[in-house]
Each structure stands twice: as structure tokens, then as C-alpha cells.
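Here's a slice of the assembly, chains where they normally sit.
So that you can tell them apart, the chains are marked A, B and C in the order they are listed, and the count of residues begins at 1 in each.
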Amino acid sequence: GHAQAAEKKVFALVPKALGVPFYADAETGCEAEAAKIGATCLFTGPAQLDDAAQISIIRDLITRHVAGISVAPNNPDSIKNVIAAALKKGIPVITFDSDSPTSKRIAFVGTNNESAGATAGEEFAKALPNGGTYAVLTGGLSAQNLNDRIAGFKSKLGPNFKEVTGSPYACDDDSNKGVQVIQDILAKNPKLDGIFYSGGWPMFAPAAYAKALKNRAADLKAGKFVVVSFDTLTPQLKLLKEGLATVLVGQRPYAMGTGSIDELNTLSNGGTVPKITDTGTDVVTSANVDSFLAKAK
Amino acid sequence: MSGATEDQGRRSFVSRALRSRETGIILALIIMVIGLSVFAPDFATPDNFLNDSRNFSFVGIVVLGQAMVMITGGIDLSVGSVWGLSAVSSAALMNAGMGTIPACVLALLIAAAFGLFNGLCVTKLRMPPFVPTLATMSIARALALVITRGHSIDGFRPDDSPFFNLGGGAIFGLPNPFIIFVVLSVIASLVLSRSVYGRQLYAVGGNERAARLTGLEVDRLKISVYVISAVLAGVAGIIEVSYLSSAISNQGLGKELSVIAAAVIGGTNLTGGEGTILGVFIGAVILEVLRNGLVLLGTDAYWQGVFVGSVIVLAVFIDQVRKGFWRTR
Amino acid sequence: MTVLLSVQSISKGFPGVQALRDVTFEVETGTVHAIMGENGAGKSTLMQVIAGALKPDSGRLIFDGEPLTLSGTRDAAAKGISIVFQELMLAGNLSVAENVFLGVEPRAAGVLVARAEMRTRTKAALARMGIAIDPDQRLGELTIAQQQLIEICKSLVHDPRLLILDEPTSSLSEADALVLFRVVHDLKANGVTILYISHRMREVFENCDTVTVLRDGRHVRTVRLAETDQDEVVRLMVGRDLAGVQRVRPTGAERPIVLSVRDLGDDKRYNGISFDLREGEIVGLAGLIGAGRSELALGIFGAPPPRHGSITLDGKAITIGKPGDAMRMGIGMVPEDRKQQGLVLGLGVGTNLTLSAMGLGHISSLGFVRPGDESRMIRGYVDRFRIKTPSVEQLVGLLSGGNQQKVVLAKWLATKPRVLIVDEPTRGVDVGTKAEIYTLMRELAHDGLALLVISSDLPEVLTISDRILVMRGGVLAGEIPFDEASEERIMALAALEHAEPGDPGAKPPMTYGEAEARS
């Protein structure tokens, strides 16, 4: 309420959906930073990837007169109206993780998914200089951020790369199903040259993942088979170290959380912030994996 | 449901109200509203109520059809997916250059086709309603994906197109979706309580065999409710597209559960023959007020599912208590 | 004679209804003790109290000299009291043997069902009753009559000392009932005491020793049947003298034929059926259970339509594909099972009453009900049929059986039919209401309605019919004109060569005379 707002500012961080580890990291960053500046981080979002539900929540936050909102829009277009509505009420709105460039949002904090995807694509093309066949594993076929990553990824692949039929394969953000799909992909395409995961799901199940790749593990270690995955969570780092992935490309959700709070705080105090803040991308290979593992501990 | 009898058994208003099916949940709603007004100062503001009224309208419109299906003893799991499919197909058609009205009509016809399929499976092939509607739930969602191939569809109409008024506009300050919901509710309520068709639906749900032997066209009645349910899901999808000014394949995802929850909270019986529009209307409102209230109260987002679940059980419990279930054992 | 059961001041109330008030009487060991009373008099409630299915509000039971407190039906069965409920209490998805031993399954290894033992014991129990049914057969595949016998078999598994039979014959024809009485007398000879509920006066007088009459939940009198007569029992039940319904000779004037049926058949249950129905005529259709009468009636009504034959209405050939067609052409049908087929129990009396008329547009315009016309129609029929209900909004399921039957009749008359087929019009209906229904049907015939009345109750067919058709094994066995009608004639036609080889539960062949001689 109003009274609270006078004492302690409430900044809202609205993810695309609850229960996604990526946003959980952003929440951690948000809370740490909020504690530092004496504000409150209100982390709330739709239970499922649902743009209408996300809009409803933002409207509720406007009603609550929060001091600022940072949102990862499920849909860059449908979010426009509610962003405008918030600004009209004097509530600063910025976007994080995924942007809505045509909206009136004041700033964006994060790595653009498409450009992060492009980074992954570059790494993939680098690892397979002669091109080859590849498959894409994704979470949900309709998730905009994942589709952006895939689009960015493909934009860096030359004409000598060929996507197998049936790709992209969806695993519904389910690790178990992700492993199953990898088994199926490899059974169908034993000569496959590489796989791109638009998120780290199969690697969150390290033991099962290792088993699924057992026929190609040697090729993988020899560089004849390439795996590029999004995210840089600890189990993934360990797998990379064991040679079960070639490159990991990670965004920095924690930095997105801290950055969101900082910018909202500045804005609510009448300051200005840069239009776009790049939180950067981590590219992990066997060369630098140890330093990341050390940080993760 | 039954006609008034002037001459006998004229009960006092109070006792009639207490006897009514909806008392329990209206009471639950009132308690919620009072509680929220006290603990969340922003709750009882005109702006917030207007927001709420728009938000519950989407699920509300769909719940009207679901209630009719449930009254005949069925269930329609496909509403969420049909909602998504008609959202996506209307946008895609407009995107392809079709006029607003033809595009929407075509999208609704597609929805109706799904309803027809469900109805035919339930009647002619005598499948339990769970089966075909579970299948069309999967099929319609997949088709929405096929149409969009995962991308969102936008920019299909100029920004000032009157189409966007349907979901985004307001009349006399009331959001259009809400007005549409209320109008549809009034019509549905009249149809269910006053029309021959509505009465026959209750009979089908109450005792299908007797209804058949009473000369009712049971199959046709059942097919009709699945079509109505699908079309209303389609209407919700199109209004949502207009509101969001963009369409994405996972619109309406999982909404079948909200819709069924609203119907159940509203006192609709899953075994058929019981349910009123007033009830499901309140059911839809309760779900939204709850969601809205939890955010306004600043409840931990992760805990919200616990409250939603508890309210579902509680609302039904209050209803059971009103019916005096414990006495008739 | 010693007293087995003493019922002392039992009272039991339901919300809004006081079903039993201070009921006191005694049952002697080794007798067949009838309980009679109008619909809703409290007979079933009392039986459920005795069998432990309901707890009395006050009063007590003395069984075999000991005060009896029951925690449930299982407890009662353990103490020697078994009950066959008014409705069938069987699971159609289980086998006969599993139903018989439900709740008391013989066990192997403590948790497993000893299936072989169960099968042999079931077979033995069935054989003892003289019925040959495969214990492994799915119960749902049996006829109602066979299920009724299984139900009794199930209650005998506990070797009861007191067996309660609540209207076991209401869905049985006379011949099937005779099989049941044979069992009852066997049991009596073995010292089992039986509490027997029925609305069929003659049955009670032929088979029981004592009768207890209940009225409005009160005990009226317990009397030895040898010391009373039918009129007195009726008087005790109804509380007044009841004018018996007399047979009325048809006028003999040749009225025009309304419905004419030629060579109707469905290849399974009925074949080659031809008859005419004239205006203002009541034609009885008699036969044993399983003779195919109900199937024929449903066939004429289009549920499902027959495979062969033709139906002519008012001289015009018609095709009826579904009940809706029949309804629109002026044919109505009161089905035999009012709860399953006739009524929507969860809806009100009024709503049920207008349900079929509504489909014809009698009380609606543009698809919407005209409330004034509707309540006028409801009131009209409630008054004319003297349907006893607290309000027209009362759920029809809460009415007594007789009043439910009247609602179904009224529902069909509201469609103003030319032909009405009535299947078992008085099943489970008390004597007073029975008389009312007969009078009603007479009035309707007088007004020009053609009625086909299917009944397994011989006195009923005789009383009501202008002439009688008899079916046997799916074909018309013959027609009996008014003057030649007698129970013997009917049974002679109905029971000849009864058992067909295809009938899954064919009972040992038994003619009416044979069974009577045995009883």
C-alpha cells in the first residue's frame, strides 16, 4: 500500500513464468540488490507462459502503486498497452531478459535472446567449419525467447549446414523428455554432426544425459560431433568438463535482477538510465570452464 | 428453474434466497471482497474493479459454454486449445488480408468444427466426453502451432482499427469484454431457465435414457452444447486477440482447468443435470478476485497456487454445507 | 409359537418426513410375516432399521430375546438378519459368484479370493434354489428376474434366521414369482422367518401367515391372515373403504382403428407381431417376463425401431425412427421402469410433467416457455391426477412410487396422444393408487384414447382390458376376447413351452399349474 511505499520502495520483477530456474536466478539478484539499497523486491508472475495473465498481473501491480516494474514480456506486442498505462500512472517500467522495443518501456536490461543465439551460432559454426547436419532441441515450440535464440543461432549458420527433418524438437521444458528426445534424435540420425539446445534441459539430468550420448561421446570429445547449449548452470559446467558438451552460452540472469533494481531505483528517484544495458553473454568452453566452476562453488 | 407457483408454497424471500443454489458461493465472494477491501487498500477502487471485470470476462465467456456441457453430463477439455486456435487463426487470416468480419467468422467456424467433432464422438460413437475433448485439446493446440510455427502474429491490423475496440475498448467506462460477457450470460441464463432447449438440456443431464424416451433429440442436444462451448471458446480467443493486439499459439493454454474450476465453484455438477449461469458467473469472478487479491496483498507468488487450491475446495465445501450434505447420509 | 423379533416403539424421521412413529409389533419364529401399507407408509424404512441399514431415532429391537443394536448391514447379517432391498443391490460389472459373496468372500492366503471355492459354493446355493445360472456369468447380462433370484441367493449365504424381502416380486411376472415362493416356502420349512413386503394382495394371502399393516408411519394392526380378508386389510391400509374396480364390458360398437401393426419384428426379442388398436379401447398385453412385450412397445415407439413390419396410424403408413417421431405423430409410451426410463429424478414435478409437451410447442412460443401456460398445465394435471406433492417444485425423486407413476402418465397425456402404450402401469404401486390409476385409464379411453396396457399382474390385465393379447417367446400367442378372459386362459397361452434353449438363465420348465401345485 501507500504507507509502505513511503517507507520502503517496492520494485516488482515480473518473469515470463514462475518455476523457471533462469528467472529464479534473476530473483536472487533482485533480492540481493534490493536489500542493499533498502528496498523490497516483489517477484511475481504468471504460473504458465501466458501473456494475458502477465498483463493482468502488471495491472494489479499498477493498482498497488509499486515504485517500478521490470518485466520479461511473454509477447513484445501485447505488453505495449499495459506498459503505457503504467507510465501514465507515473510508474517507471523497464524490460529485462526479453525486450519490447516498440513499447514505451524506458530501458532494457539483459542480453537480447537473438544476439545470444547468434553467439551460439557463431560458436557452432566455428566448431564445424565444414558445415554438416544438425538438430535443434527446444523447450516449447511457442516460447518467444527460445524462438529468438533459435533464429539468432540459425542466422550465423552458412549454406553448408542442413537441419534434419522434424527439428526443432520440443521437450516441454522437461529434462526427462529432453533426454528422451536426444535418444530419439540420435537413433534416427546416427551420423548427425551437431545439436543445439536452446535451453539446458537435458543437461540438468547429467547421468541420464551422459547415457543418452554414450554412442557419440568419443566423437564429441574428438570434436567430430558438436553440442552447443544455452545456459551455464553447474551440472552443465561439469558435463562440459567431462567433454559432453562443446560450448555453453549463458546469459546472466543474476545481473539482470540486480540491474533491474538499480535502474528502477534511479528512475524512481528521477534519474536517467541508458536505453539498453547489455548484461553480456558468457561463452564457456573447455578452455575456461574451470574458472566458471570455481565461481559456481 | 421451475416456474413460479402463485397459489401454493409462497416462501419468504429470505428462505428462498437461502435455499438457492448460489447462496453459498455468493457468500464466499462477499467474504472475500470484504476481506480484501480491508487488507488491501487498493482493492476497492473503481480502476481495480474495472480491471478485474475485464480479466474474468475471458474465462467467464468460456465457462458459459462449459456449464451447458456439464449440465448435459459432459465435460469439454478442449476449450483452452480451441481458444488458442481461433485466436491464432483469426489473426492469421487477417494477416493474410482477409476482412475483419470474415476472418472472425471463419475462425469461429473452425472452432465450431471442433465442437461438432467432440459432439459426434460423444453421441454417435458413444465415447466418454473425456476422450474426444482430450484429443481435440491436443489437436487444436498443435494446429495453432502449425499456423504460427511458434511465432507471434501481430501488425495484422492498423493500430487504430475498430477491431481492437472489441477487447480493448469500453462503453460507458465499462470494458467491452465485460459487456460481452454480461450480455452472453443474460442470454445463456434466459435460454437455460426459460427456453425449451434449456429445459431439455437439464433433462438430458438428469436422466439421459428418460430424456430419450420422452422424445427429446438427445444426440442433437448434446452435439449442440459441444458446438456452443467451442464457439464461445473461440469468441474468447478472438476478443483476447483484439485485446492483446497480437496472437500467439499458446493463448488459452491450461485455461480448461480455470474454466472447469470456475464451473465447479459455481455449483455445476459434473454428473449432469445441475448448474446455473448465475453460479458459474460468480465462479469466474471468484477466481479472478482471488488472483487479483493475492497480488494486491503482496502474497509470495510461489504460494499463490496453495490459496487458489484451498479456495476451490472451500467454495465447494460451503456449497455442500448449505445443501446439508451431512444430514442425508 | 415363540417370538423371534420384537419391534418396540421404533421411530425414524427424515428431513421433513416422519417415516416411522412409535411402531411396535412382534414377529413369530418360522412364519412368513407380511408387511403392508400404502406407498410411503414406511415399510422399507422399517425394514432398513431392522436390517441395520438405518439407525432408528428412538425405540429398540429385541431379537431372539436379546436387545439388538446394529452397526450396519454386515453386523445384522452376522447376527442372522439378511435383507433383499427394494431396489436391486448388485454390481452389474461383477460375476454372479462375486455378487453373491460380496463382502464375505471366501479367502485364500488371507487376502486373495478363493475363486474355486466361491464358484462351487455359489453353484450349490443356486442349485438349492433350483436355478441353473453359470456362476461366472457377468451379472449385468442376466434378466431382472434372474438378478432378483441372485439377490435372494446372496442374502442366503449368511444362513439368516430372519430374511427380509422388500417387494421382491414387483418386477416379476406371476410365473417367476412362483419360483420365488417355492424358495420362500423351502426356507420356511427350514425354520427361517421371513418378513415379506408386497402390494399384491393375493400373493400375500396365498403365501403369508400374518400381516402387519402400517399407515403413515404408524403401526395399525398385526393380524393372522386366516382371521381376516382382503377388504379388511385394504381398509386398514387406506383408512377407509375402497370401492373395488369392476370389469367394464366394452360397448361392442365398432370404433375406427387408430393404430395398426403388421408383422413387426426385430429378429431377436419379438417377431411377426400384428394387431389393431381401436379408438377408446384398452387392450391388455400379457405374457411372462422375457416374452418380449417391453421390447415390442419400445419398438413401436422407435427405441430402437423394429427391423421388419409396418405401422399404420389412422390408416396412413408411418415410419418411426426415434421416440421424437412417435411423439409428434401422437403416440406416447409410459415405460416400465419409471426411475430409469420415465423420470428425471433430480428435476421438479412440474418440470418433468411438461417435458414432452414442451418439445411439441404446446406451451412455448419461439422456443421459449410461456410461464403462465406452463403453470396452468402443471396445475391442471396435478389436480386431475391428484398427485400428492408439497409443491410442484418438489424433486420428483422424493415422491412415493405411485405418485411418480402418475407424473409419468400425466407427462404423456400432456402431449395429447392418440395412442398411449402403458408398460406396467402399477408396478410397486399401492392398492389405493392402483384403483385411481385404473379409473384414470378408463376415463382416458372414454375420451377416445387408444391404450395398450402391458402388465404382468394378471388381475390387473383382467380388470382393465377390453380384450387381451398374449405374447410368448417373442410372438403373439393369441388373443382373448372380453367374455372368455380368465387367468387360466392367459397363463395357458403365456406359459406353453416356456423355456427356450437360447435363454441364458432358462429356469426348469414349469407351467403355471405345476408351480401352483408345488407352492
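Definition applied: contacts are C-beta pairs under 8 Å (C-beta built on N, C-alpha and C of every residue); 3 or more make two chains touch, one makes a residue touch a chain.
Since we're looking at a predicted model, the values are computed, not measured.
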item	value
Assembly formula [one copy per chain kind displayed, counts for the whole file]	A x1, B x2, C x1
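Throughout what follows, only the chains that are shown with their structure count from here on.
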item	value
Whole-Å gap between the CA centroids of chain A and chain C	71
Inter-chain centre distance, chain B versus chain C - centres from mean C-alpha coordinates, in Å	43
Residues within chain C bordering two or more other chains	none
For chain B, residues that touch 2 or more chains besides their own	none
Interface residues, chain C side, partner chain B - complex	14-15, 301, 303, 322-324, 326-328, 333, 335, 340-348, 350-351, 355-356, 358-359, 361, 364, 367-369, 371, 374-375, 378-379, 390-393, 411, 415
Complex contacts: residues of chain B adjacent to chain A	40-43, 45, 47-48, 51, 55, 58, 144-145, 148-152, 154-155, 168, 240, 243-246, 248-251, 253-254, 291-292, 295-296, 298, 301-302, 304-305
Of chain A, residues touching chain B in the complex	1-2, 10, 18, 42-45, 47-52, 55-57, 59-61, 63-65, 74-78, 80-81, 140-144, 147
